[in-house]
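Some chains have been omitted; the remaining ones sit where they do in the full complex.
Labels for the chains are A and B, by order of writing; each one numbers its residues from 1.
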Amino acid sequence: MKDFQWPIRVYYEDTDAGGVVFYANYLKFFERARTEMLRYSGFEQDQLITEQRLIFVVRSVQVDYLKPACFNDSLLVNTKILMAKKVSLNFEQVITRNEEVVCKGDIRIASLDANSMKPKIIPDFILEKIT
Amino acid sequence: MKDFQWPIRVYYEDTDAGGVVFYANYLKFFERARTEMLRYSGFEQDQLITEQRLIFVVRSVQVDYLKPACFNDSLLVNTKILMAKKVSLNFEQVITRNEEVVCKGDIRIASLDANSMKPKIIPDFILEKIT
């Protein structure tokens, strides 16, 4: 799969009294984009849990805040999978506004069994679609 | 039980680009205060779910926003139960800053069976403690 792009509009809920997007809220934008990338590939996370007993959890994030985003800004989240292993995925996610980079994230996701919460191998039919 | 008071500090996360607390976030402050009122009365909501199969859910809210609260403000949430019925509780919650009323809420809570999600009578030993 090529890079996946998802648009985000900045609402009041996303901003803080500094007049810019609160730093934690970019992680919401990243998560929405990953969810939509999976959906675009044909996978609904609620179905993955109930039908495959597969749940994705975040193990680590590294985020660089380069430019502040503001109320009413129209942003684009570019998401790609840098590395896919048996039980983990590394995403690179870049948020831009008019092609200017606002924020960059490296997000490491683990694949777990939804019952035992132990590592669970990502099925090939999922890996093939999303990578 | 008399009125229950719970302090709230306003952090960046609570504010928006208008420089004031975002209107949805007062509902977080109300919820924290109701949780702490229950805890003060001896009830932990996670234990109520697992041991009594009792869960409280919000049925309706009516909120008046009177004065804006700002970053770094020190607020006080005053909570009292106006009416307790078999399967519902009516809370009056008032948020003040230096005795000036910032925000007032009337919150109606239903008591449900945590499995069936049907109405469940609030046990007397709980009602006696919290009212």
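The rule is simple: a contact is a pair of C-beta atoms (placed from the backbone, for glycine too) under 8 Å apart; a residue touches a chain by one contact, two chains touch by 3 or more.
All values derive from a computational prediction rather than experimental measurement.
> Given 2 placed copies of the single sequence, how many copies form the entire complex?
Every protein chain is the same sequence, and the full complex holds 4 of them.
Everything below uses one rule, namely that only the chains that are shown with their structure count from here on.
> Quick check: superposing chain A onto chain B on C-alpha atoms, how many degrees is the rotation, to the nearest 5?
Here the rotation carrying chain A onto chain B measures out at 180 degrees.
> How many angstrom between the C-alpha centroids of chain B and chain A?
33
> Could you list, by residue number, the parts of chain B that touch chain A in their complex?
12-13, 15-20, 22, 24, 70-71
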